[in-house]
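Just passing along the structure, written as structure tokens.
Shown here: the complex without one of its protein chains, the others still in place.
Residue numbering begins at 1 within each chain, and the chains themselves are lettered A, B and C in the order written.
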Amino acid sequence: MNLTKQHIQDDNKKHLDAHYNSYNHLADALTKKGHNLELILKQLSDFQVAIPSWALGAGGTRFGRFSFYGEPSSLEQKIDDIGILHSLTQTAGAVSLHIPWDIPSDYQAIKEKADHLNIKFDAVNSNTFQDQTNAKESYKFGSLSNTSKAVRDQAIQHNLDVIKIGNELGSKALTVWLADGSSFPGQNNFQTAFQYTQDSLIEIYKGLPKDWNLLIEYKPYEPNFYSTVIQDWGASLMLANGCGDKAYTLVDLGHHLPNTNIEQIVAILQLKGKLGGFHFNDSKYGDDDLTVGSIKPYALFLIFNELVYGMENNPQNPDLAWMIDASHNIKDPLEDLIQSLEAIQEAYAKALLVDQTALKNAQLDNDVVKCQELLQEAYRTDVRPLLAEARLQTGGAISPINSYRSLSVRDLLIKERGKNTLATGL
Amino acid sequence: MNLTKQHIQDDNKKHLDAHYNSYNHLADALTKKGHNLELILKQLSDFQVAIPSWALGAGGTRFGRFSFYGEPSSLEQKIDDIGILHSLTQTAGAVSLHIPWDIPSDYQAIKEKADHLNIKFDAVNSNTFQDQTNAKESYKFGSLSNTSKAVRDQAIQHNLDVIKIGNELGSKALTVWLADGSSFPGQNNFQTAFQYTQDSLIEIYKGLPKDWNLLIEYKPYEPNFYSTVIQDWGASLMLANGCGDKAYTLVDLGHHLPNTNIEQIVAILQLKGKLGGFHFNDSKYGDDDLTVGSIKPYALFLIFNELVYGMENNPQNPDLAWMIDASHNIKDPLEDLIQSLEAIQEAYAKALLVDQTALKNAQLDNDVVKCQELLQEAYRTDVRPLLAEARLQTGGAISPINSYRSLSVRDLLIKERGKNTLATGL
Amino acid sequence: MNLTKQHIQDDNKKHLDAHYNSYNHLADALTKKGHNLELILKQLSDFQVAIPSWALGAGGTRFGRFSFYGEPSSLEQKIDDIGILHSLTQTAGAVSLHIPWDIPSDYQAIKEKADHLNIKFDAVNSNTFQDQTNAKESYKFGSLSNTSKAVRDQAIQHNLDVIKIGNELGSKALTVWLADGSSFPGQNNFQTAFQYTQDSLIEIYKGLPKDWNLLIEYKPYEPNFYSTVIQDWGASLMLANGCGDKAYTLVDLGHHLPNTNIEQIVAILQLKGKLGGFHFNDSKYGDDDLTVGSIKPYALFLIFNELVYGMENNPQNPDLAWMIDASHNIKDPLEDLIQSLEAIQEAYAKALLVDQTALKNAQLDNDVVKCQELLQEAYRTDVRPLLAEARLQTGGAISPINSYRSLSVRDLLIKERGKNTLATGL
Partner (left out) sequence: MNLTKQHIQDDNKKHLDAHYNSYNHLADALTKKGHNLELILKQLSDFQVAIPSWALGAGGTRFGRFSFYGEPSSLEQKIDDIGILHSLTQTAGAVSLHIPWDIPSDYQAIKEKADHLNIKFDAVNSNTFQDQTNAKESYKFGSLSNTSKAVRDQAIQHNLDVIKIGNELGSKALTVWLADGSSFPGQNNFQTAFQYTQDSLIEIYKGLPKDWNLLIEYKPYEPNFYSTVIQDWGASLMLANGCGDKAYTLVDLGHHLPNTNIEQIVAILQLKGKLGGFHFNDSKYGDDDLTVGSIKPYALFLIFNELVYGMENNPQNPDLAWMIDASHNIKDPLEDLIQSLEAIQEAYAKALLVDQTALKNAQLDNDVVKCQELLQEAYRTDVRPLLAEARLQTGGAISPINSYRSLSVRDLLIKERGKNTLATGL
């Protein structure tokens, strides 16, 4: 389907008065406090988050999967879906491919489609946690860390292949999420597994084009339930350091033990110039992959507070690869992503409102009460008019979720694609 | 010190213009959406939270305690402090005594002082987790659950004494928090300990005046580190049911295992007419006793969403005993309590803004996206002008924390009391 | 395949000398301490654990599944597998069917086969967490708690159907594990969902044959990631009480929040006569479904210590329905189950060795050190010769895992069934 600027502009009309009423009041208040509205709006507009190619279909749990109507059944349709998201939100200007789920059949066509929709190809993702049909070696007992050289070689080659695919499309980074680990004490030799992983990553690193980065994800558990080779940021950083300057740690919000202070991890990685990417989602129990901001929005704000600080004070880091990594079991995936994108922009906007100078001074005075007041002052501000204005100025929807519904996007997709399509990948 | 309405009114003057500017804009927007501002303001004004008598001094951890200047060193001074809080916030109209830390020496004088400051005596709290000097029996191995009848009898008698003290002051409820449990497997017979606890509580219950309630707190661990006799709401409810109609479960936000869904517990207890009280604080790891709303404000909002629903739909519950149960290690305790009270009112106000009818309909439609939108619509609203207006209308401060500082309250208290005073109790 | 007593007896021969050497030494030491070896051996032999029909194939995670060779592809073959387990261990004398995965096509034949292998039909399990092909209503938004009466009715009817199937086979209990809940705040009305669940369970309860029990499982999260209707034992017990005397709580080891003291839950349920069943597995992070005893064997012992106490002191409970509820991702499922059965028997045997009288006295003396010594005395005893002797006396293998391998059971199954079979169900 074709969601034109005109469609959105027409739908915006009914919200315009209310929007300007709110926006003007907020802009006035923020300007009085010394904020530069123009700059903030530009920062919001510039902030683009990649959508992973597998996120457009309904995900599932090990207990089953409930499908959704009108799922995209080809890479082309997935990019169409991202185009719709981007048109509405002006925030989803990138796609992150998962290989082998989404190998393009016609590179040129895919690139043109993406280009036309103003969508960039962000980091590409390899997959060595599942066996592919006809694969020679199995990843049942690990991939890059496997005790068998043949398996490790196959996994290394797969990553090199993924780089090649990404390179043709304009990607500049490879993200490695390694499920390798063990489910029972004794199954793995921790030291050997770590050493093999390091060696394998170095091989992959050698295959990186000059202007590429390697992003190494960590996760404490699942799908292995006793140990994971790259269990935390410390392990990831050690491996990245072992590879070289272009290897970085990637933080996924859901990949932490209960109660972890994630914002501190983000801050220290930035201090060391080693934060390379960030995957958004939310969770209450484990790697629940819920809509961003649906469970712990204040924690997300605190993380963005560090990210904003780092983007301003730590030029030693690369441009971060931002991606949504959530799973959509019971919502329309597109609506879910719209809600995630809104929550990301909200947290970012609030973090931009933190008075960093006053905060620094309160910290120097050990005025803990004041420090809290300053963060809460920013967090409690209702920034929705700011987000709407940023979208409006770049041709997006004042209220993306409402426009998505009033423009009957899902119905049109079903009409186009049929009801019981099935998204490729998970 | 004497913090008069005039002081506050004078201090409010400098904030008045900005306040009305914000408030009018918000009131206008909310009214358009169908909200009854007058009613909401009344609900906010009516909502009063008890301050525990021990909360006015600096708390500590097992690793030490850093004292604060000008701490109250008598019950009279503690009530003075609550008077200051109430003058500023108009939300702290009650005190919750901890016995034996705060046994009044002159009941009449204390009552008059409290009455003068418009402070009620809320639930009284017993203490059987520490040994008192000259106590005949020790609580080292438990109190109400102790295998020794003499110890149980002493603990029962203490609770009966606490009721007597509370009764003279006008309290209407006894809160029992039982630290009893074990730190090592095998130490306790779970069944016997539970049975003794039930028997002891029944004895205490029998001593309740007719119009009193018994509130039974639960906690999974600390100060015992293997088991706690009343480890969760299920155990508390079972014991309350074993006592009778006037026995209820009391929920303390910090007394749960990691990731517990507390709002669901609140809802089910309300459904059964068995929620009797609520202790506010916040935490990231365990029973951290941090300022309310400083870590997980959205979770607090979700809990208030249930509380508001219950107050409207579950008349089978008593009026809840609300109390702040936090510890002030590194903040001025009064400033900390002001921040907590603000966070409580904020969560309450946002919960009052939830469109319950629309939510119910969205739930019936299984429109999960819409359900989330409705909660976030309320939560994202900046309700601070509402809180300020509610305070303003009842003689409080537009911005309590700013007024507390600009009126130099702590300095005046230090001048009055001296620097190195020490609060009684913990 | 046919694993005869003779096969096992022959294989035992090579272990006999070593076994008697160990056993005699242990028996001597235990007898000196006052233990009744004959009784203990009988208790071990009497202890039978059900194998769920889906446990004979390789399970998986949401990230994929690695299959195993020679999986059973029919209910008949599954019961054959359990027959093998039982022959070797003499502990797996029951099967627990999951419907609709394992509806018998020929009841008489299945019953005869099971009877021939000395296998009973234990509790039957319903499944309302997945949609079946051609089902009229979907469980995407819940089953027994669904806001739609049609969905609830379908789910109730399914449970009644399961009872009917179980009844034909000789089962005496229905286990209900309810995945119902919500993944996002606001999605569910907690009170309504709970009330509907209660009403639905009462309908099912009414359909129970006279000599049947209803077992209600609880679980804090997964596959729903914000709330689960029956989130803990308190909720399960409340629902069981709402149904009647034949409704009980069922405890699954993996269904608890981090750090939960499960043994205390077991003890209190027994005290109240409301523990109806128990599902074994082990875990480090969540509901990991690992081999029993592979991660926290001491916790398992502590739980058995309560179970043994309850079986002796709480006649108000029914005979418990014991079942293994683990998932076999990377082990041969039969070997995995043998390891689980061994760990269960080990924990049980150690619990039987606890000197209950001495423990009671030490508890009365508050001699915490002694209490710990008494539990550790039992736990540190190497009870493997006891388990072997119990098996030997009833025709089982001295070392089941070794016999399984030396008798080449898996190879024979592959020869019989082919390599790439796929177990029905999950």
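Rule of thumb we're sticking to: a contact is a pair of C-beta atoms (placed from the backbone, for glycine too) under 8 Å apart; a residue touches a chain by one contact, two chains touch by 3 or more.
Quick caveat, the model's predicted, so the values are computed rather than measured.
If you put the hidden chain back, the residue from C:330, C:358 or C:414 that touches it is C:330. From the set B:283, B:317, B:345 or B:363, the residue in touch with the chain omitted from the display is B:283, counting the whole complex. Within the complete assembly, C:368 is the residue of C:103, C:202 or C:368 that touches the hidden chain. Residue-wise, the contact with the chain that is not shown comes from A:368, picked out of A:95, A:110, A:123 or A:368.
Annotation: of B:10, B:46, B:131 or B:365, B:131 touches the absent chain (contact as defined above). Against the chain not shown here, chain C presents residues 21-22, 25, 29, 258-259, 261, 284-285, 291, 294-299, 330-332, 335-336, 339, 346, 368-369, 372-373, 379-382, 384, 401.
Looking at chain B, the residues touching the absent chain are 59-64, 66, 129-131, 138, 140-141, 179, 183-185, 187, 220-223, 225-226, 258, 283-286, 288-291, 294-295, 329-331, 426.
For chain A, the residues touching the absent chain in the complete assembly are 140-141, 147, 182-192, 194-195, 220-221, 226-227, 231-235, 237-238, 257-261, 263-264, 267-268, 270-272, 302, 305-306, 309, 313-314, 359-360, 362-364, 366, 368, 371-372, 374-375.
Note that in this section only the chains that are shown with their structure count from here on.
With each centre defined as the average position of its C-alpha atoms, the distance from chain A to chain C rounds to 40 Å.
Chain B and chain C, compared by their mean Cα positions, are separated by 43 Å. Counting partner chains per residue, chain B has residues 258-259, 261, 368, 372 touching two or more of them.
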